[in-house]
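Only one protein chain is missing from this complex, and each of the others stays in its spot.
Chain nomenclature is as follows: A, B and C, assigned in order of appearance, with residue numbering initiated at 1 for each chain independently.
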Amino acid sequence: MSDLEALRTQLREFTAARDWDQFHSPKNLAMALAAESGELLEVFQWLTEEQSARLEDKPRAAAADEIADVLLYLIRLADTLGIDPLVEARRKLADNERKYPVDKARGTAKKYTEL
Amino acid sequence: MSDLEALRTQLREFTAARDWDQFHSPKNLAMALAAESGELLEVFQWLTEEQSARLEDKPRAAAADEIADVLLYLIRLADTLGIDPLVEARRKLADNERKYPVDKARGTAKKYTEL
Amino acid sequence: MSDLEALRTQLREFTAARDWDQFHSPKNLAMALAAESGELLEVFQWLTEEQSARLEDKPRAAAADEIADVLLYLIRLADTLGIDPLVEARRKLADNERKYPVDKARGTAKKYTEL
Partner (left out) sequence: MSDLEALRTQLREFTAARDWDQFHSPKNLAMALAAESGELLEVFQWLTEEQSARLEDKPRAAAADEIADVLLYLIRLADTLGIDPLVEARRKLADNERKYPVDKARGTAKKYTEL
């Protein structure tokens, strides 16, 4: 069993024990995940990029906390949809390797910023 | 090596090969993660909770895609911060087990909605 | 002077008096706006759609607060970009009236959910 599968199982038990499955529709879990990613933004919003790369203890602990929350909701959301997040992430990364060939993508964020 | 560590290594290589480390400040990666979680919201925003639990093929593929993007940026963000997302998620889940004891939390989302 | 212009002026003075212009790059303001919209999600994430339409006092006050925050950051962001949000909103609404003709759009969220 992979690490994410172990967490998935623990989260199922956590949710069932509290009778919280009624709240855990994919719609609601997507909202919770986005709300946590908003809290992650708060850690970084007034910092320069340089400051964000060398966080002090307090914002660093806050970032660790929000990263945990995002991951937990992501695992839970994927579980309610019957989606394996690792399989999808591997597929997507392989897609991106084809989509952004090294020789064309080198050093430019163009394809992103061109919108 | 765990599954997330393998992806972390692949993402490091992907980024370095394209000289994209210059774009991958924690601040920017937190933004990218939040933007992807916004795309996840789009999949669900006009669906009822019931509909969100039985997605048709097209929105389901879209959800899988956005879940992959969120996970990839999460791994990358944690890596640039030197944070282990699995360690943090396990710690946070243990915290939540204490914070929401089964007998008090059963069937109520109060502690959430009380804000 | 419109209501939004009056708030824009007040916000300029508020920011200048605190020497906060250094933090108010469009990038940072877009992050702050998104973080506030995440807090808005938290108000609604565990409620049913029906419950969201008849909020109790506490979540209602929280929603009012977050709506205020989003609007203030939106005005400030638009100001730093030299964009008039009212002009853009009117243009976009006119675009949408053409894009979703009444006879085709009636009662369906298809164009949204088709992604």
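Definition applied: a residue touches a chain if its C-beta (ideal position, glycine included) is under 8 Å from a C-beta of that chain, and two chains touch if they have at least 3 such contacts.
Predicted model only: the values in this text are computed from it and were never measured.
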Per the definition of touch given earlier, which of B:17, B:41 or B:93 contacts the omitted chain? B:41
Hidden partner chain, touching residue among B:11, B:31, B:55 or B:89: B:31
Which parts of chain B face the unshown chain closely enough to count as touching? 23, 28, 31-32, 34-39, 41-42, 44-46
Which chain C residues touch the hidden chain? 2-4, 7, 10-11, 14, 17-20, 22-23, 25-28, 30-31, 33-34, 37-38, 40-41, 43-44, 47-50, 52-53, 55, 60, 63-65, 67-72, 74-75, 77-78, 80-81, 83, 85-86, 88-93, 96-97, 100, 102, 105-107, 109
For chain A, the residues touching the chain missing from this view: 30-31, 34, 38, 42-43, 45-49, 58-59, 62, 109, 112-115
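Everything below uses one rule, namely that only the chains that are shown with their structure count from here on.
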Centroid from C-alpha atoms only, then distance chain B to chain C, rounded to Å. What do you get? 24
Where the CA atoms of chain A average out and where those of chain B average out, how many Å apart are those spots? 2
At least two partner chains per residue is the criterion; list those residues in chain B. 30-31, 34, 38, 43, 47-49, 109
